[in-house]
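Note that one protein chain of the assembly has been removed; the remaining protein chains are unaltered in position.
Right after this comes subunit A.
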Amino acid sequence: MLALFGSVEQGIIYAIMALGVYLTFRVLDFPDLTVDGSFVTGAATAAMMIVLGYNPLIATLAAVIAGFIAGCITGLLHTKGKINPLLSGILMMIALYSINLRIMGMTREGGAGVSNVPLLNTDTIFTMFQNFWGSLGIDDTISNMLREMGVESVPTTYGTVLVVLIITIIIKFIADWFLKTEVGLAIRATGDNKRMIRSFSANTDRLIILGLGLSNALVALAGALIAQYSKFSDIQMGVGMIVIGLASVIIGEAIFGTKTIVRTTFAVVAGAVIYRMIYAFALRVDFLDTGDMKLITAFIVILALVVPQIIDKQKEKKRKAKRMAERNAAHIPAPVEQGGNPLA
């Protein structure tokens, strides 16, 4: 129960990263691998600034800006440097590895490459909120209620889940709004049909750069929040982040559908939380180790990609069989299968 509560809190933070991944992979149709690097950039920037004594809010804002810049550079590599999307992202990810070590190195004198910055006795966004939240005494009220209902182990606070929920919901609504503005429509069209949007006087290069910047700004925000949540920033914390983001998007879309933008962004957020819960359950399995999680994540993504195809095929087969059966029952000879008329 407690482990599950923690994974919900984390899932809600990772949802911000998943929204960033959704923006590139789905909206822009750009498989951006910068994410593994920009997530750490966000964490490193926030941790470094907090350690240096900056207000956690300002540190988090700086992390967002750093992520935005990183994404824009990936966009520049692709649009101006004519480098293939995957390679642009990989190059940026590798470059960020060194940059992230440097950023964390700024916490120590002469520390060029520091791979871990702890945030033990420092303020974070969460402790700041806790100071205010704790004084309200709501935690005790809820916990007592739960205990009366027979729940044994209760979380120490509900403040954290509330903050992350508020932040994530605000970002979801901003994303919904943005994707319906004139610029947002142009970004979506860039992912959908570049030739078309160019013929309507949109500079696709600029839109791709902007889209990548915004996406990585969200990823870096998630990194900054995770660093403050888990009270450290580490050079390894971004490994496989892109696959986790993708897993969240795919799981969410498969369960909740993609009918409208509002629905899809909700699906992505929910997908991220569900992914974290699956992760928590998998860790409970005795023969599995934390190190196996990347394998499990890859497995989840493969499953989420393959299973819908199989289901579709099965449905198609059933439909065909049903039609043939109806036809045979009516004694009508089956007509020659015709190619789908694209104009019909």
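Basically, contacts are C-beta pairs under 8 Å (C-beta built on N, C-alpha and C of every residue); 3 or more make two chains touch, one makes a residue touch a chain; residues count from 1.
Note that in this section contacts and distances are computed from a predicted model.
Asker: Choose one: "ABC transporter ATP-binding protein", "3-methyl-2-oxobutanoate dehydrogenase (2-methylpropanoyl-transferring)", "Aspartate carbamoyltransferase" or "4Fe-4S dicluster domain-containing protein". The correct choice is the protein name in UniProt for the chain not shown.
Answerer: Not shown, but named in UniProt as "ABC transporter ATP-binding protein".
Asker: Using the document's definition of touch, tell me which of A:T127, A:S143, A:T157 or A:N203 contacts the absent chain.
Answerer: A:N203
Asker: Can you tell me which of A:S98, A:T156, A:T181 or A:Q314 touches the chain that was removed from the display?
Answerer: Of the candidates A:S98, A:T156, A:T181 or A:Q314, A:T181 is in touch with the missing chain.
Asker: Contact with the hidden chain only, please: which subunit A residues?
Answerer: So the residues of subunit A touching the missing chain come out as 178, 180-186, 188-189, 192-193, 195-204, 342-344.
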